[in-house]
Structures are given as C-alpha cells and as structure tokens.
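One protein chain omitted, others in place.
Let's turn to chain A:
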Amino acid sequence: MSQSTASVITLNINGEKHTLPVDHRTTLLDALRERLDLTGTKKGCDQGQCGACTVLLDGRRAVSCLQLAVAAEGREITTIEGVADGEQLHPVQQAFLDLDGYQCGFCTPGQICSAIAMIEEHAAGWPSAVTADVRPEAEAAPLTAEEIRERMSGNLCRCGAYVSIVRAVARAAQADDAQQPPVSDELARLAGSEQKEGVA
C-alpha cells in the first residue's frame, strides 16, 4: 500500500486557523516553532520528559513534542501566546511575575500552561498520587503544597525555582473562584504577598 507521507492540515491555534503542508513526522512543537513562528512554546528534551513544550489541547495540558501535528488537526490548541486576555495577563502569568516563579525563564511557558490546566483539574475533583483517599466519597482535599508539587511534577526547572513556582501556583489557585475546596490555610499563607519564606 502506497501512502502519502505528507498532508495539508489546518490547525486551530489560539482561536486562529492556520493551514500548512506538513511531513507527517512533524511534531506539533516543531510546527508551532519552526513553521508558525509561535516560539513561546519551548523545546527542552524533545522526548516527553521535561514539560517545557506543554500546551493545552482541547483545554487539557499535553506535551507538544510527542504530539504529531497531523494528529492535532481538529483540536483546539492553546499556547502560551494565547492564554492572556488581550493585554490582561492570565492570573497564572501574573502570579509567576509577582512571585518570581522562574530564574532563566525557559521552562516558564510550559510551567504556566501546565499550571492553568492543573488548577482546573483540581477544581474538577481529580485526585492525585498524593491524595490520601481517592474514593469519591472521601472529602475532597484542599490544594496543598504537596499536591501542587505532585501535580506539577511533569514540569522540570533546571534552575530549581520550584519554591517560587509552588507559591505562584498557590497564588493563582487562591484567586480562582472555582476551587472547591479552596486552597489549604498553609498554602494561603505561602501565597500571601508579604510572605518571604519558601515552601519546605
């Protein structure tokens, strides 16, 4: 069977349609960066291990380095360029800025996209690997620093800015009305702007 190894595809990115020919081997990450000049999404490991290339697919976080562009046709793709509301930064972006949730900044777009979706996952009642009781009858646990660390573990930061990243995610989660239950008291303190010490 002779198969074409390239296709013309239309990608829906940040609400805009982009039509382009792609070799099927092209990842979504390479299509974004090399073909569409959307270089906010970063290439770290290119093998699904670092999270720098995290984008949102139909609202859920995914690594774009293992996502073939041709297989992303028809899905709603949101990159770091698309999370703000015009000039108004997304609350997660603002929290990372306010609390220095980075050093070099390379992992930051992935961290922010990941955190946006992570906060929604928690609000939807998804348990995590550190949730003591996963049964639906168990009282939903508030977001803690331990929960944030586990849920964000797919995003590595080689500068080691994790302490500030946890605080920034906590700040954004605290500001999110959808958080039921809200963040823990411990986390609310950590997210407070006056608070200077880090998260142990």
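Criterion: a residue touches a chain if its C-beta (ideal position, glycine included) is under 8 Å from a C-beta of that chain, and two chains touch if they have at least 3 such contacts; residues count from 1.
Here is the rule we use: contacts and distances are computed from a predicted model.
K.L.:
Report the protein name recorded by UniProt for the chain absent from the figure; options are "Aldouronate transport system permease protein", "Xanthine dehydrogenase family protein subunit M", "PucR C-terminal helix-turn-helix domain-containing protein" or "Anti-sigma factor".
P.N.:
Protein name of the absent chain (UniProt record): "Xanthine dehydrogenase family protein subunit M".
K.L.:
Considering the whole complex, which of A:13, A:70 or A:187 touches the chain not shown?
P.N.:
Residue touching the absent chain, from the options given: A:70.
K.L.:
Hey, which of A:11, A:62, A:112 or A:141 is the one touching the hidden chain?
P.N.:
A:62
K.L.:
Of A:3, A:19 or A:88, which sits in contact with the chain we cannot see?
P.N.:
A:3
K.L.:
Mind pulling the chain A residues that touch the left-out chain?
P.N.:
Output for chain A: 1, 3-5, 7, 23-25, 27, 46-48, 51, 54, 57, 60-63, 66-68, 70-71, 114, 117-118, 121, 124-129, 131, 133-137, 149-155.
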